[in-house]
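Note that this complex is displayed minus one protein chain, with the remaining chains in position.
So, subunit A:
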């Protein structure tokens, strides 16, 4: 009986799902947990803010809140494949504990549910790519797709962002 119970529990753990918002940066797919995303919107007019790093695109008025907008591709120095049309860009409005910030993505973000078990902890060789390992929560696999799961909270609190002082 007891061993049966334990097996049941194990099965439940296996079934735990994580809900992601998935978007493309460069050629790869990236995801963030949906509970960190406040909303997804077509990028509103951005007011450029001189004296900020180039990956800060400026500030936007989103429903009366004025928030900073960051370009993740520029932030991570991900090269965009040239020639892709982008009439609109989209902004993911993300909430950290103390503040809200927008992230620009170039294609419509999608929602995707993955079993937790299909996300591997970030392997160490990822240090070789430009995204600091710290920001990567893991690599998720879904059918034949590979999704890099980002820890947005770490991006928002990284020293680099917090100390924007010019």
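Everything that follows uses one rule, which is that contacts are C-beta pairs under 8 Å (C-beta built on N, C-alpha and C of every residue); 3 or more make two chains touch, one makes a residue touch a chain; residues count from 1.
By our rule, contacts and distances are computed from a predicted model.
Missing chain, UniProt name from the options "ABC transporter", "Chemotaxis protein CheA", "Protein glxC" or "Sulfite oxidase-like oxidoreductase": "Chemotaxis protein CheA". Contact with the chain not shown here comes from a single listed residue; of A:49, A:116 or A:146, that residue is A:49. Within the entire complex, the positions of subunit A that touch the omitted partner chain are 45, 47-52, 56, 59-61, 64-68, 98-101, 156, 161-166.
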